[in-house]
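One protein chain omitted, others in place.
Right, chain A next:
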Amino acid sequence: MPPEPYDVLVIGGGLAALCAALAAREAGASALLVDRAPKALRGGNARHSRNLRIAHDAPSPLFPGQYGVEEFIADLETAHGGHGDPELVRILAQGSAELPGWLQARGVRFQLPERGALPWSRKTAFFLGGGRTLMNALYAAAEDRGVAIRYDTHVTHLELEDARVHTLPCRGPEGEGLLRARRVVCCSGGYQADRRALAAAGCPGALHYINRGSPHVTGDLLLQLLDQGAAPSGVPGTCHRVAVHACSPPEDGGIVTRVDGMPWGLVVDTQGRRFQDEGEVITPRRYSAWGRWVSDTPGARAHLILDDAGLRRAPPSLYPPLTAQTLEDLGRRLQLPPGALERTVQRYHAARVDGGDDPLAHYTTGLTPPKSHCALPLERPPFHAWTLAPGVTFTGHGLAVDPRGRIRRRHAPPCQTLYAAGMIMSPAVLGPGYVAGAALTLCAVFGRIAGEAAARG
């Protein structure tokens, strides 16, 4: 006799999954949440997150100023580049407004700017203690409300077919098993942990990527559903990447492995040649811009070269740089072609135009690519280098859903009993783009919607 099916099965353990499970349970459904990660690593990639983008009409203890729904929508439209579903975009912006209150009622705490929390932001609210504290609070709330939770449990197959009761195979601590549920909410994320899948989808250099997030987010369910005829969203093979230290752990390095400070030096590829204007982007967009640029180099590796003055200007870094007294020696230790680094630096120095006291005002002329800002001399030894690699955060390719979170199909109406929320469907809203804090807000907003819709059937 198989066990009584749950009303709602939530697959995944990140923010969307928890919001879906809470919303379903609070709407009166029995709910089971299965997370592929062990308990110590629960929380999906929300573990590595820290802020939510929230629309607000007036200043509050959480935010200074005002950030209206329309401004939020405009920011999203800039980012999704025409790939976002306008209806879902509006749902996201509008749904964001009530999130802080909803989360606070479930034990989540935010940093209050007046307590001196940094960074300070008009558009986003930061969690007290970051994403893991957020997830601990939501797991505690889910336990208190009677959501059943299984860790270390991998749902291996999901049929894109409506059913009165779904029976799903899974692999858990006790071996193979079956899960039964009337409705399923799939919150299992993109496929960024699976480099082969990323490369197969057309992402250049993906086999050389470092995965900044959970190794469990391989997107196997997403890929299965797409194969079975689920409607896609976003652009295959696209993903969000930042430049990280090449020596970082291959998985789960999170925020600390990223490299910054490129404007203070030169960035060369593995042949010792410059390939990008290091002074072009100095806004926060620089992180994802460098992820993209490094991806496009041969072997997806590059080196940031700094002199001692540049090192002092660069922000602190997790790993110490490789250091040598001469450029020649540094080039040798980076295994660059002999003389390549010295030639690159010589050419750069010859093209420099001094801008006086303002470091931003220094630039180059007649150099390709140019260095449009911060073109300071690279002459004070010792010289330092960090090797850069693309670190992937999430994919820009996923499922399409309707406004209730039901999975859309290419050749059939949306499923009635299969829902998706979170990064598995974020490209339906954000396209292949990125807006700080928006993806996390999306997880919470669409997690709630899908969970509640699944509970009400």
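Just so we're on the same page, contacts are C-beta pairs under 8 Å (C-beta built on N, C-alpha and C of every residue); 3 or more make two chains touch, one makes a residue touch a chain; residues count from 1.
In the analysis below, contacts and distances are computed from a predicted model.
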The complex's invisible chain, by UniProt name, from "Citrate/tricarballylate utilization protein", "Fe-S cluster assembly protein SufD", "Heptaprenyl diphosphate synthase component II" or "Potassium-transporting ATPase KdpC subunit": "Citrate/tricarballylate utilization protein"
Of A:150, A:292 or A:313, the residue that touches the missing chain is A:313
Out of A:84, A:130 or A:189, which residue would touch the omitted chain in the full complex? A:130
Considering the whole complex, which of A:25, A:47 or A:166 touches the chain not shown? A:47
In the complete complex, the non-displayed chain touches which residues of chain A? 38, 40-41, 47-48, 50, 109, 111-112, 115-119, 126, 128-133, 136, 139-140, 249, 252, 254-256, 260, 263, 282-284, 286, 313, 315-318, 359-360
